[in-house]
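For this view, one protein chain was removed and the others were kept in their places.
After this line comes chain A, so read on.
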Amino acid sequence: VENVRLLDRLSSRKAVLGTLYLTATHVIFVENGSETRKETWVLHSQISSIEKQATTATGCPLLIRCKNFQVIQLVIPQERDCHDIYISLIRLARPVKYEELYCFSFNPKLDKEEREQGWKLVDLNEEYNRMGVPNNYWQICDVNRDYGVCDSYPTEVYVPKSATAHIIVGSSKFRSRRRFPALSYYCKGNSASICRSSQPLSGFSARCLEDEQMLQAIRKANPGSDFIYVVDTRPKLNAMANRAAGKGYENEDNYSNIKFQFIGIENIHVMRNSLQKMLEVCELKSPSMSDFLWGLENSGWLKHIKAIMDAGIFIAKAVAEEGVSVLVHCSDGWDRTAQVCSVASLLLDPYYRTMKGLMVLIEKDWVSFGHKFNHRYGNLDGDPKEISPVIDQFIECVWQLMEQFPCAFEFNERFLIHIQHHVYSCQFGNFLCNNQKERRELKIQERTYSLWAHLWKNRAEYLNPLYRSDHSQTQGTLHPQIAPCNFLYKFWSGMYNRFEKGLHPRQSVTDYLMAVKEETQQLEEELEILGERLANLQKSQLGDNKIKNKQQDRSKELGLSTSNNSLANTPQEYCNDLKSFPSRSPSQGDEEDSALILTQDNLKSSDPDLSANSDQESGVEDLSCRSPSGGGCLPSEDSGKDSDEAVFLAG
């Protein structure tokens, strides 16, 4: 469709004219005329909702909201076209068959062997071995080899040595969705472990010998402690309500040597609404500080993040400081349980703070343990009540920790943002379906590519320059401050305002430091080479000849210094109803080859010196605040009531 206008969401006066294309996998907007012919690509899988708004004189507005928080505002000239596009997008954004998803047609031009290798990059067997199992207390169990015991668990799980097949099967019958207690993390240092399961079907008074034996087996697998914690991550009220439905939680009287603990984290519906509310705040046009802070508080989002973190901290403490094993569950053991186990593992084990380690962690606690990616993130059209930002919250917990411990993580913010992006993009096969069984049935590994291999290939972009594996922050357990600590939780504008470039710090410290590090390394290598040459020269010119000292030119003079100058920007319109407009942002969301995002510059954020090309100061290439000579901007009070100054600058 031609003559479509793409509006800058923040400043509706700035619109770009172009052509809109719909393909089987993407929506593409191509700008007219400009030398760059900038393209905006949006994967159908990323589309969360489409809103047709009231037709105005200028055309029919269409608002596309994406799961990665990008918001695209189009204006289609003809109502008929707009309607057609709307209907088409509705259909395209709600695939019914897996085969419709992008991962089945995505072709990164790798051969079959490379594809296979990509899938082998993350090996859970290796991971369990690294942790220290199997050993005297833990063994691998294949009772689920045909998914006969639990269809949402993997074929192989680790269980205590004293848990026989009979006990496992018996316990599984007493657990919601048959998700029996299994090992999530083993702490080599003191034999304490984190196990996970779903809620017991205890109702008000039901008991199950095998399930009680299972918990005993877990306790016995840790000789260092004579009890285990059982942590129910639901609010007490919810858990109690479950009892009426024949489910519930462990009664300390029935299970010997357990200490039961509620750590209330709200359910998926509350979280879905919380995110919704927070995004509404992000969509406010020119909010005041007050609007923003109240909106954020009312959404409850940071409170939930903190609740997840607190649970993780509790468990990490129990394991590291008390040496006590913990069994974690929620209702079905695939949402809050996954969040809390992963956060605890991250705090406990520095390996998970490396790039590879995080991939392994997600593969273990989310992918293999049957987190319902399809239902939660809407790969296919499904029940909207199943949708919930569960893994998003975990990813945010990681970011919050990175902010508190800047030297402790091998990866940077961009790594997290890209992972989140691909949970929804369906460009790779890792996050398809709801469990391992479904993925194997669909032969995902033979028909799609692995995200991990892709990220690993580009790992230079994802490094944290402040990370040093020998740094004190990277050793051992992380201890986030517990109280007071409310202020430690920040709003993650890099994620939720990812595409609003004007909002972010104009200059990326991460990229700069990475460039500095690289350059230092290169210089050191050159120094070495020169040193060797010098030594050779000295040897061959036995003594009396003067050795010419080669002065090395610092020819690759820091694209570093030039980049800084050009990373200024254009001014906002410092008035209430017009937000800032685009300029350089480090967290571009510049993504994979075929998933270019709305950026005025398809620059990889890791090339700071490319920005030297455009004249930042007087107007970034295209989307500049090229206000008409009168200024056209209406500075007035924040509350926007000042009408008598309406046209002061235009005169």
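As a working rule, a residue touches a chain if its C-beta (ideal position, glycine included) is under 8 Å from a C-beta of that chain, and two chains touch if they have at least 3 such contacts; residues count from 1.
The rule we apply is simple: contacts and distances are computed from a predicted model.
When the listed names "Septin-type G domain-containing protein", "MTMR9 protein", "Large ribosomal subunit protein uL3m" or "Proteasome subunit alpha type" are checked against UniProt, the chain not shown comes out as "MTMR9 protein".
Among A:Ala24, A:Met289 or A:Ala460, only A:Met289 touches the chain left out of the display.
Annotation: of A:Ala57, A:Ala460 or A:Ala483, A:Ala483 touches the absent chain (contact as defined above).
The set of chain A residues touching the chain not shown comprises 282, 287-294, 296-297, 300, 302-303, 306, 404-408, 465-466, 468, 471-473, 481, 483-491, 493, 497, 500, 502-507, 509, 512-513, 516-517, 519-520, 523, 560-561, 564-572, 574, 579-580, 616-617, 627, 631, 633, 635, 637-638, 642, 644-645, 648-649, 651.
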